[in-house]
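A single protein chain has been removed from this complex, and every other one stays in its place.
Order as written gives the chain letters A and B; numbering starts at 1 within each chain.
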Amino acid sequence: MSNITNQSLSEILESIKSKKISSLELTQAYIKNIENAKKLNAFVTTTFDQALENAKKFDNKPNNEQLLSGVPLAVKDLFCTENVKTTAGSNILNNFVPSYESTVTKNLWNNGAFLLGKLNCDEFAMGSSNETSFFGNVINPVGDHLVPGGSSGGSSSALAADLTPATIGTDTGGSIRQPASFTGTVGLKPTYGLCSRWGIVAFASSLDQAGPMTKTVNDCSIMLEAMSGFDEKDSTSINKKKETYSKNLKDNIKGLKIGIPKEYRVDNMPKEIDELWEKGKKILKDLGAQLIDISLPHTKYALPTYYIVAPAEASSNLARYDGVRYGYRSQKGKDLIEMYENTRSEGFGDEVKRRILIGTYVLSSGYYDAYYLKAQKVRQLIKKDFDDSFTKVDAILTPSTPSSAFKIGEKTNDPVSMYLNDIFTVPVNLAGLPALSLPAGLDKQGYPLGLQLIGKALDEQKILNIGYAFEKNCGYKNEIKKWWS
Amino acid sequence: MSLDKEKIKHVAKLARISVDEAKVNSLTKDLNSIFKFIEQLNELNTDKVEPLTSILNQSLRSRKDEISDGKIREKILKNSPKKNEEFFCSSKGG
Partner (left out) sequence: MSKEKFDYFINGEKGKYEVVIGLEVHAQVLSSSKLFSGSSTKFGADPNKQVSLIDSAFPGMLPVINEECVKQAVRTGLGLNAKINNYSVFDRKNYFYADLPQGYQISQYKNPIVGEGKVLLDMPYGSKEIGIERLHLEQDAGKSIHDMDPSSTYVDLNRSGIALMEIVSKPHLRSPDEVNAYIKKLRTIMRYLGTCDGNMQEGSLRADVNVSVRKVGDKNFGTRCEIKNVNSIKFMQMAIEYEANRQVELLEDGKEIDQETRLFDTKKNETRSMRSKEDAHDYRYFPDPDLLPLKLEQKLIDDLKKSLPELPDNKKERFIQEYGLNSYEANVLVSEKEISDYYEEVAKLSDKKLAATWMMGDLFAMLNDKGLNISNSPISAKNFAELVQSIKSGEISGRIAKEVFEIMVESGDNPKKIIESKGMKQQSDPKELEKIINEILSKNKDKVDQYKAGKEKLFGFFVGQVMKLSGGKANPQLTNEILKKLLKG
């Protein structure tokens, strides 16, 4: 019982089903952990009373037929939750209480889970270290001086510190996979359109995608199954039959072709990352997969493309925060224009403002063709690179990040070096593909490192299977000391 | 190309963000380093490439013309920082 919270989601579900533990006991255990982990600053809002109510309700009338029966879950504070404050990590939404529930969280609740709290994140999911949140930076349980990655940094920190049995994040350029990699957890960015975007505070609409963050690949498949599915309220939602990822999870990957893209061996990449990659290749090869060298020639242009497309969309998506209908409103200003300018300048943080300015500029008259249109052309080339490769391979193996978790404050004064952290994750978002980050080892400082499996569109099952086989044979064990409690 | 302070102020005006005079220098520096990075794209010849309009290879799905929403004035107004029973209240001017 004392150790229930460091178990995997599937183990916990088993314990609930077999009545080894009640939902209430489980919830109380997490609440205790959360209260002892304030130093990590992973939560923006907790909903303990509501969670205890829901746990009791479940225990009184248990329904074990559901995917997530009786499990409390904390979620990134980018998902709108009915009658629970939703901030997107921003001052401008500091007092915003939605009257609606995002489709993805509603799917989780419909599968038997309930809300435990809202997790800190970079402001409007813009960041790679969770240092841009209005609610302060989040600390990586791996070390008190380390960032947990971003933008789903509260999610990765809470998961790794056993403050939630599993969680969900959003990934626009790596915001699930990079923090998963930094905390030794599993993170999946699904195919664009697999999970509904309805009710998720938007950052960049053509790139945003919600996904699970879990301790194991099996957990990941359960969460994905629960949260995904067609939504007629999202015009970019893919209308297809729901898959049963967890039931279909297999560890036989014999004969699968794994692509190794040469462009992912970048300059100045630490030797440890290279070694990790080699280790990954060997594991897959030993499992009977075939390694094939491939080329994704436009890889180096992915980040510059991303830093045009994402800010452009964000500059428009964030225009609605004007202090009229909800959110923060400045008391200063003599007319409408000044009210807008003061509200937005006081309401948004520096990184968000910087990206709004970039986005406004690349769309502005006289610059559109040189930047935005150019980027959409390069995006086409990047997509084509993947399309071509996937005629030859089943999946692609790369490192998740070019380094392990960095120090708090280390990159805050150099935006480009911060952006470079997403160099391996961004191409996947531009091409709308699914990708799984798996914990694969530790660097010499003992910080976790991750490998990334990229699949064809809607090929989540395949990369989960490869990940499942990899996990069993990798021997990685995340043993974080609970220094914070 | 490089972005000067005047250009940045113009863009900020378009984006309805006021730029703090004290921060304009560091902002200029940051934006210029970002644009220098972005402009790597100029190495590529994309004359014959079609821009990508959507990553999804499907057509726009439509809904039936039915009244299925609205009549939720209370919910709509609830979060407004300034409102009365019927309207949002904005600052004067346009």
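As a working rule, a residue touches a chain if its C-beta (ideal position, glycine included) is under 8 Å from a C-beta of that chain, and two chains touch if they have at least 3 such contacts.
Only a predicted model underlies this, so the values are computations on that prediction, with no experimental measurement involved.
K.L.:
Write down which of A:Cys80, A:Met223 or A:Ala289 is the residue touching the left-out chain.
P.N.:
A:Cys80
K.L.:
Hey, which of A:Leu52, A:Ala158, A:Ala180 or A:Ala204 is the one touching the hidden chain?
P.N.:
A:Ala204
K.L.:
From the list A:Leu93, A:Ile283 or A:Val378, pick the residue that touches the absent chain.
P.N.:
Only one listed residue reaches the unshown chain, and that is A:Leu93.
K.L.:
For the chain that's not shown, point to the residue among A:Leu336, A:Ala370 or A:Cys474 touching it.
P.N.:
A:Leu336
K.L.:
Can you list where chain B touches the absent chain?
P.N.:
Residues 13-14, 16, 53-54, 56, 58-73, 75-77, 82, 84, 86-94 of chain B touch the chain that is not shown.
K.L.:
Kindly note down the residues of chain A that lie in touch with the hidden chain.
P.N.:
Spelled out for chain A, the touching residues are 80, 86, 88, 93, 96, 98-100, 102, 197-202, 204-206, 232-236, 312-313, 315-316, 318-320, 322, 324-326, 336-337, 340, 360, 363-365, 368, 372.
By definition in this document, only the chains that are shown with their structure count from here on.
K.L.:
Between chain A and chain B, what is the separation of their C-alpha centroids in Å?
P.N.:
23
K.L.:
Looking at the complex, which residues from chain A come into contact with chain B?
P.N.:
Residue list for chain A touching chain B: 95-97, 99, 192-193, 206, 232, 235-236, 238-239, 298, 300-301, 303-305, 307-308, 315, 319, 322-329, 333, 335-342, 344-345, 348, 350, 353-354, 356-358, 360-361, 364, 371, 373-381, 383, 414-416, 419, 430-432.
K.L.:
Using the touch rule from the top, collect the residues of chain B that touch chain A in their complex.
P.N.:
Contact set of chain B toward chain A: 3, 7-8, 11-12, 14-20, 23, 27, 30-31, 33-35, 37-42, 44, 46, 49-56, 58, 60-61, 63, 72, 75-76, 78-82, 88, 90-94.
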